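Quick one: structure below, then a few questions.
Missing here: one protein chain of the complex. Every other protein chain is in place.
Note that the chains are named A and B in the order they appear, and that numbering of residues resets to 1 at the start of each chain.
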Amino acid sequence: MSHPTRYRKYHPKLYRTRMPIFWWVRKWTHIHFITRELTSVFVAFYAIELLFLLRTLTRGQEAYDAFLAWLQTPLALALNTIAFLMIAFHSITWFNLAPKALVIRVGELRIPPVAIAGMNYAGWAVFSAALAWLILSA
Amino acid sequence: MKKSNEPLWWAFFGAGGALSALCLPALLFLLALAMPLGWIETPSFEAASGLVHHPLARLFLFALISLSLLHWGHRFRFTLYDGLQLKHLESLIVVFCYGGAIVGSIFAGFVLWQL
Partner (left out) sequence: MTQQTIALEVFRYRPEEEHEPTFQTYEVPLKKEWVVLDALNYIKDEIDGTLTFRWSCRMGVCGSCGMMINGTPVLTCAAFLETYQPGPVRIEPLANFPVVRDLVILMSDFMEKLGRVKPWIITEKEKPVAEGEYLQTPTQLADFKQYSMCINCMLCYSACPVSGLEPDFIGPAAIALAQRYNLDSRDEGSAQRMEILSQDDGIWQCTLVGECSAVCPKGVDPAGAIQRYKVASTNDWWRSKLMPWGK
């Protein structure tokens, strides 16, 4: 699309600023935002860790045991603790924002956003319980 | 200007965000914290293999891992643009983020195939 340039008689000397690179450390809401965005790094981190755990199952008992031993090292525990907190933050922010994108209607009635978030949390509980049951019964 | 192809990646971002939000906290807590700390019993090699052997289990794990990676690729791409103002490196970032997620997914497919 081309937008016609309009001729302005008086050309004011406009004052413009540029956003600082680290704009996101200046306000709480922005810190919250950048933390939320950075959770993706930990989502990827754990996806890869899980993949490597699964890979040990193709390589035999020894590889499996070695990986489990690594999980017990302080470094692994520290990393995984941080990852857990970040991923939990991801889940919470994700479910809280879901109603913004999701508008569900039943007949004439629009389901209130709180109910949609509630359904998300219920789904979270169900998935967590199912996964826990599978792992604990193995 | 033509329509953007963002919807392709956004769909993966959304699916991956939802699936990882639902599954990863529990998996991480059980497998990477509770198990190594001895709060729950560690499944034996055989039990673990049996658990993931079912094709449905493997399909689920593939979806979880690859979508989580694509979720990262999309979100992190924008974190680099907005958080560090690196949009002038757009092509490089696109290759790194989506390329990385795709390579990771292929690797995941390969590993899960062998299980």
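As a convention for this text, a contact is a pair of C-beta atoms (placed from the backbone, for glycine too) under 8 Å apart; a residue touches a chain by one contact, two chains touch by 3 or more.
Note that the structure is a prediction, hence the values are computed from the model and not measured.
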Of A:Val41, A:Ala63 or A:Leu97, the one touching the omitted chain in the full complex: A:Leu97
Missing-partner contacts on subunit B, residue numbers: 1-8, 10-11, 14, 78, 81-82, 85, 87
On subunit A, residues whose C-beta touches the chain left out of the figure: 1, 3, 6, 12-17, 19, 23-24, 26-27, 29-30, 33, 37, 97, 100-103, 108, 110
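In the analysis below, only the chains that are shown with their structure count from here on.
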Distance between chain centroids, defined by C-alpha means - subunit A, subunit B (Å): 11
In the complex with subunit A, residue positions of subunit B that touch it: 1, 14, 16-18, 20-33, 35-37, 40-43, 45, 47-52, 61, 64-65, 68-69, 71-72, 75-76, 78-79, 83-85, 101, 104, 107-108, 111-112, 114-115
Subunit A residues within the subunit B interface of the complex: 1, 19, 21, 24, 34, 37-38, 40-41, 43-44, 46-51, 53-55, 57-58, 60-61, 64-65, 68, 71-72, 76-77, 80-81, 83-84, 87-88, 90-91, 94-95, 98, 101, 123-124, 127-128, 131-132, 134-136, 138
